[in-house]
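All protein chains but one are shown at their positions in the complex.
Let's look at subunit A:
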Amino acid sequence: MAVLPPDPVFCLKSDMDHIHSLCFPTTNENYTSRLLAATENGFVYFWDLETNRLQHKQTMGESIQAVHSLQTDIITQEKNGLIKLWTIENNSNYELSKTYTCSGGYCRSLLLNENLIAPQEDSTLDIIDIKTMTKQNRFIPHKPKLGNVMCLQKVELGGKIYILGGYETGDVILWDYSTSQPCGHIKLREYITSLTFDPVSGRGICGNASNTLQIFTIDRNFNITLKCEISITNDGCNIVKLRRDRKIFVSGGWDGSLRMFSWKSLRLLVVLSEHRGAVTDVQFSPKNVRYWEANIMAASGADGMISLWNLYN
């Protein structure tokens, strides 16, 4: 009998529909105890990771593409471009506090300290101050006809912060965060869906609509070079994510499979076919989850399920 793939430690199910985004809220405690999931129907589900049960759910808009947590606040980003800041009221319900409008689409905004980076019209990026929900800055690409921004990724090089943006056309542009100027570029395969980057080795991964994952590097002069490609069985990858310890990266495919790779050798370690719909998001818990006594991985799917994994720890 063939060795069966490992099991998830648990699956969170409720009446969730297509889940777009997951978020482990950061807390002051030294463990992670909650998980947020945002869905197509506009609900945000608050999962208690101590009991593995739904703690609370609240409707917060429609087709929420991304959910972020900032201390006690929550930020949601909808497909129509509406970004909402929610603050907690009477301990259980979140009240809408401020909004901001960016361009609609599937690109998830990126939370960077007190700022949110969100896609804007004409392939530009808005840097928003969260406290005031006002625009601080705008990043404008130096190339025309890039189409929509599809994904954003923070990059740290030499102690400075840069932002990578992936476009429909397959262009990837690197901005200097402090000067707001583009400083690097590469053209990869079309329909980029996701980027992830390792500041230590200077390597990154790019997922797209094809059956290929692309590995690129950024050198000191901001030259971005395609290093190699990994082909996977089926077309379409929604998410690539590198684990904090830089040992493992994972891709979540349209076929519902989660593929875990060794980041060092880029070897495929395991294919987890738990989800019955496309995998939409993958997050690693920032801290230990007490119930499992480990840092866990959470993957969400179009099937309305969140699978929790404790693998290769």
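Going forward, a residue touches a chain if its C-beta (ideal position, glycine included) is under 8 Å from a C-beta of that chain, and two chains touch if they have at least 3 such contacts; residues count from 1.
Note that contacts and distances are computed from a predicted model.
Enquirer: For the chain that is missing from this picture, which UniProt protein name fits: "Dolichyl-phosphate-mannose--protein mannosyltransferase", "TELO2-interacting protein 1 homolog", "ZSWM7 protein" or "ER membrane protein complex subunit 1"?
Expert: "TELO2-interacting protein 1 homolog"
Enquirer: Looking beyond the chains shown, say which of A:R138, A:K160, A:K247 or A:R276 touches the absent one.
Expert: A:R276
Enquirer: With the full complex in mind, choose from A:E50, A:E156 or A:D176 the residue touching the hidden chain.
Expert: A:E50
Enquirer: Touching the missing chain, which residues of subunit A?
Expert: Counting only subunit A, the missing chain is touched by 1, 4, 7, 10-11, 13, 50-53, 276, 291.
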